[in-house]
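Some notes on the structure that comes next.
A protein chain is absent from this complex, but the other protein chains hold their places.
Presenting subunit A:
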Amino acid sequence: MSVEHEQDERTIRCLVAKVGLDGHDRGAHVIARALRDAGFEVIYSGLHRSPDEVVQAAVQEDVDVVGISILSGAHKTLVPRILDGLREYDAFDDRLVLVGGIVPDDDQPELRELGVDEIFGPGASMAEMIQYIREQAPER
């Protein structure tokens, strides 16, 4: 029987967001499911979200991890807008921002410099991603 006290253990919350025009969400679904099975709470945004909507969801849901899935190649436009929005609402510092999808090697340094914590491309393993989140999710 679990007696309910104030407790320290917390559940990691992740936003899985599809942003922009690309309509491929199979990967996002697979990831949402894997994160759920890892015991995380996953908020799935649905397709075709604008950066504003992603920011709104990330702030209101107070997620630990903002996972952005982009396959359309528009990451250089969309990701910075999300990062700016998070900063605007004071919701950037204590959050991991991950980008998944197709990001050419040449673009990666720029995204990291802007504040993306990690980029998972094709072939990244689910276990790797889950472990990364467990280890890196910021203390609050």
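General observations
The definition used in the following text is that a residue touches a chain if its C-beta (ideal position, glycine included) is under 8 Å from a C-beta of that chain, and two chains touch if they have at least 3 such contacts; residues count from 1.
Keep this in mind: contacts and distances are computed from a predicted model.
Among the names given as "Dihydroorotate dehydrogenase", "Cytochrome-c3 hydrogenase subunit gamma", "2-oxoacid oxidoreductase (ferredoxin)" or "Methylmalonyl Co-A mutase-associated GTPase MeaB", UniProt records the absent chain under the name "Methylmalonyl Co-A mutase-associated GTPase MeaB".
Residue A:Ala32 is the one among A:Val19, A:Ala32, A:Leu71 or A:Val103 that touches the chain not shown. Along subunit A, the points of touch with the absent chain fall at residues 2-11, 13, 32-33, 35-46, 49-50, 52-53, 56-57, 59-62, 89-91, 140.
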